[in-house]
Structures are given as structure tokens and as C-alpha cells.
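Apart from one protein chain that is not included, each protein chain of the complex appears where it belongs.
Chain nomenclature is as follows: A and B, assigned in order of appearance, with residue numbering initiated at 1 for each chain independently.
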Amino acid sequence: MIRLIPHPLLSLALVFMWLLLTSFSLGHLVLGAMLGLVIGWIFRLLEPERPKLRRIWPLVKLSGIVALDILRSNIAVARLILTRGRHGKRRSEFLEVPLELKDPHALALLAMIVTATPGTAWLSHDMDSGILILHVFDLVEEDDWRTLIHNRYETLLMEAFG
Amino acid sequence: MTTGLILWLALTWAQIALALAACFSCLRLFKGPRAQDRVIGLDTLYFCAMLMLVVTGARLGTPFFYEASMVVGVVGFVATVTAAKFLIRGEVIE
């Protein structure tokens, strides 16, 4: 079973997307299923490490928090652009944040969250030392950002990925 | 009557705003000053084109713009990733 369908979730998502992009019919279902299977095999040949997901609930909670955060920082950045950075008082800074996360999937998720939020940009992460370099658009207090990344996102990701 | 007019005004404003947005990202694309600035300008230009196609499709009620929007998105993604890779190493395929 593992050999035939190595990535069942990926294949299922591909079938679903194929049916969304076309219209539902038996022919399209068969075609989409074949596509999902073949891409699953190709994906196995690339041999990515399997994500070790411990619990799903922290991820659900995280996605809610992130949606709200993105909404809030959208408003904040739009206002900063409109007022020309609070009339020149905005200070953008590079920030180094030590991370405890080691799991590559969790790190990828964290990178997506940080980049998708306006106001923070992920620049580089060193795997050995675990130091992440961020750029923050409107830095008020350095330690606020460190604790925010740590408490808000990293803890939940650690819970989810173990 | 009035709701149709409001919707018409909203869609017109959306199209004008997205056209202006595309102009601003074009300005950044032309001005630079460095290669990475141009890449970001190009990326944003692709977003604006995608959203413009979505708005136009919603306004005319035809589903054809949706596929066009998808294609623009895929091409833009590949172009930006390739350009960024080129900026790091100076070559695309290692």
C-alpha cells in the first residue's frame, strides 16, 4: 500500500484540485486519480523527509492566530504607508532571533507565516546555530518581537511537530 | 437600481486602483536601482495582473479570465524564483 500510494494526502489533494479545475465527471475523476498517483510516485523519488506531525489541534489554533495577525499587520502597514511612516519616526531594523525549532517542516511553516505577515520579512536562518535574521518594518521594542515569535508561533509549532 | 450602480462603482474603482498599482510597480521595475528591486517590482506586477483579471472576470461574469489569471500566476512564480536564484549564484542551473 505504501509503495502504491506513497503520499495519500498529496494524491487526494491533487485529485480534488483536478476536479475543481475541470468539471466533475467519471472521466475526469479517472484522469485526476491517475495524475495523483503518478505525481505521488514522482514525489517519492525526490525522497523528502516525512513530516512527523504529533498533534493537529495546535496547527488549527495557529492558523486562526496567524489569520488575525495578518489582518492586524495589514492595517498597521497600510497606515504607516499612508502617514509616511508616522512622519519619519518609523524605524526599521534587522533582528536576530534564536530559534529552538529543528524540524525542517516546522521551520518551513514558520518561514511562511513570517513572510506572509506584512511588517516582518524572513531573511536567513542558520541551521547549525539556529539563529534567524528577520527584518522588521516598524520596530518599537526589540524584545517584544523575540517574545512574540517565540511565544506565539514557536511554542505551538513545537507542540505540533514535537 | 442603486445596488447595481454601487457595485458598478466599486468594480470600476477596483479596476482603476489595480491599474494604478500596476503602474507603480512598473515604475519600481524601471527605476531599480538594483537587480533585487527590479525583481520585487516584477513580482508585484504579476500580482496586480492576476487580481486585475479576477476583477474583470467577476465584472463580466465569464469564467474564462480565471484560467488566464492562473497562468499569469504560475509564470510569475517561476520567473521570480529563477531570478532570485540567479541573484544568489550568478547562474540558474548548478
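Following the convention adopted for this analysis, a residue touches a chain if its C-beta (ideal position, glycine included) is under 8 Å from a C-beta of that chain, and two chains touch if they have at least 3 such contacts.
Going forward, contacts and distances are computed from a predicted model.
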{"item": "Omitted chain, identified by the protein name its UniProt record gives, among \"Branched-chain amino acid ABC transporter permease\", \"Putative Se/S carrier protein-like domain-containing protein\", \"Ion-translocating oxidoreductase complex subunit A\" or \"Cation:proton antiporter\"", "value": "\"Cation:proton antiporter\""}
{"item": "Selected residue (touches chain absent from view) among A:Leu9, A:Val60 or A:Met112", "value": "A:Met112"}
{"item": "Which of A:Leu9, A:Ile42 or A:Leu123 contacts the chain that the document leaves out", "value": "A:Leu123"}
{"item": "Residue numbers in chain A that touch the chain omitted from display", "value": "17, 20-21, 70-71, 74, 77-78, 81-82, 84, 92, 94, 111-112, 115-124, 133, 135, 137"}
{"item": "On chain B, residues whose C-beta touches the chain left out of the figure", "value": "1, 3-11, 13-15, 17-18, 20-22, 24-25, 27-28, 32-37, 39-41, 43-44, 47-48, 50-51, 54-55, 57-63, 66, 69-70, 73-74, 77, 80-81, 83-85, 87-88, 90"}
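In this text, only the chains that are shown with their structure count from here on.
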{"item": "Computed distance of Cα centres, chain B from chain A, in Å", "value": "22"}
